[in-house]
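A single protein chain has been omitted from the complex, and every remaining protein chain is retained in its original position.
Every chain is named by a letter (A and B) in the order it is written, and numbering of its residues begins at 1.
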Amino acid sequence: MITLSSDFGSPYPGAMKGVLLQWTDAQLVDIAHDFPRQNVPASAFWLTQVLPYFPPAVHLAVVDPGVGTDRDAIVVSAGEHALVGPDNGLLVPPARILAADDERFDVYRVAVTHEQNSADPTSQWPPDPASSTFHGRDVFAPVAGRIHEASVDTLADIEGLEPTDEYETLRFPDYEEVDDGLRGEVIAIDAFGNVITNVPGETIESHVGTQVRVNDIPAPVRRTYAAVDRGERVVTIGSHGNVEFAVNQARGEVAFGLSVGDTVHIDW
Amino acid sequence: MITLSSDFGSPYPGAMKGVLLQWTDAQLVDIAHDFPRQNVPASAFWLTQVLPYFPPAVHLAVVDPGVGTDRDAIVVSAGEHALVGPDNGLLVPPARILAADDERFDVYRVAVTHEQNSADPTSQWPPDPASSTFHGRDVFAPVAGRIHEASVDTLADIEGLEPTDEYETLRFPDYEEVDDGLRGEVIAIDAFGNVITNVPGETIESHVGTQVRVNDIPAPVRRTYAAVDRGERVVTIGSHGNVEFAVNQARGEVAFGLSVGDTVHIDW
Partner (left out) sequence: MITLSSDFGSPYPGAMKGVLLQWTDAQLVDIAHDFPRQNVPASAFWLTQVLPYFPPAVHLAVVDPGVGTDRDAIVVSAGEHALVGPDNGLLVPPARILAADDERFDVYRVAVTHEQNSADPTSQWPPDPASSTFHGRDVFAPVAGRIHEASVDTLADIEGLEPTDEYETLRFPDYEEVDDGLRGEVIAIDAFGNVITNVPGETIESHVGTQVRVNDIPAPVRRTYAAVDRGERVVTIGSHGNVEFAVNQARGEVAFGLSVGDTVHIDW
């Protein structure tokens, strides 16, 4: 099984699927191709929300503002899963979770060649990208297809994969406890307009049923969206386990005036 | 085979797929994840347009404004198909059609537990949702995966499914014949901007070739969009069998000034 995640929109993922299916008969599962465009941290967050629910799989994930520069392509083995994508931190947060208890995972650099001979991505190994702008098709898809045919335990035996301890990392910002409240950050906004923060849900557990202020906007803390009237603001614990600002049946990011990266103060 | 329909946008359906694939090796078929947001009747209409074309399958469908409240999760067996989703009427119109001649179908309530122990949706049965806001992942996907491994004839034997005669129902509004015309309602607008009504196509069969008025806007009745010039309004019988207001190669809902739920008068 190979999952596909990217910010490619359409129809570029189709070309990746074609290349994958030249390398393997694996079942392909689309996760999303509208990840926040060229936004590595927000995309990494979404990967942490989705990949842990999968059985062992190869996860191809490409959000790659540095495509065509000398950033490496990497493979990460984490638990029984493997991740394939650019070395820009994207794969690190989901790898920590897939690696489970000890958060230990292994990273391999892909020995991509650059002979500029427009090699065919459906057969050339190691990859030699035909383009400087579409490594999803020319590098990452061949890698995901190739390693799917191996076992996640034998990645070290694959020609062109080199174990490395040097890779880009990524940590989501920490929240802070402050006088009479918390200070956090917006890490994603979902398709419903729900504003997702880096603040763990347990910090507001004891406030459920009360009213708080979010950047001075008053809102009740409740367990469900439907606990407030349609159109009303609500602070809740999202399915991701973090504090979320929402509006019942409408858009929280509009009602709270928040965007990804914004600082939020929650006052009790 | 399991089909997936929702108003979740992206990337939440990816988590549902992961959970499903922990329960079953079934082929997963995406229908749509951009159903009209939290609009149960319009989403139910789309299910009636798509599900009847499938071979026997489990259909997971989630449009669920009441997520986290005490509305039940249900399974419906209809003909050789099973449907899984919230008890809010969504599954009833497609179930009537899948049940075929006699429109009889059976409904089972899922005995969801609420131990608040953050049970793992990939293994806990009956489901005990970890979240109050994402039952697609925590309740409906486990149910769809679990029943796919059984037969649609043996649902009654599955622990945690209880036959019930009490469930929410849903009927699309009826159209009316009025002086020199018809009065109907807009039930959906498709991705092309075609305005779909609840008026059966046979009511305008005898008017093909003539001109009618739609809320006082004149428009010809024709069999195809291309029977009028590009940019011109046309009244036609859509692929759903109902009367539709369209514009050749442009957007009917703009040209006719109509939205879902609007009343329409067709005058001969």
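Criterion: a contact is a pair of C-beta atoms (placed from the backbone, for glycine too) under 8 Å apart; a residue touches a chain by one contact, two chains touch by 3 or more.
The structure presented is a predicted model; accordingly, all values stated were derived computationally and were not measured.
In the complete complex, the hidden chain is touched by one of A:Thr48, A:Thr122, A:Asn198 or A:Asn215, namely A:Thr122. The omitted chain makes contact with just one of the residues B:Ile31, B:Ala119, B:Leu182 or B:Ala255: B:Ile31. In the complete complex, the hidden chain is touched by one of A:Ile2, A:Val19, A:Leu90 or A:Ile189, namely A:Val19. Where chain A meets the missing chain, the touching residues are 8-12, 14-15, 17-19, 21-22, 28, 30, 37-38, 65-69, 121-122, 130-134, 137-138. Residues of chain B that touch the chain left out of the display are 1, 3, 5, 29-35, 46, 49-55, 190-192, 223-227, 236-239, 241, 244, 249.
Keep this in mind: only the chains that are shown with their structure count from here on.
Each chain gets one centre point, the mean of its Cα atoms, and the points for chain A and chain B are 30 Å apart.
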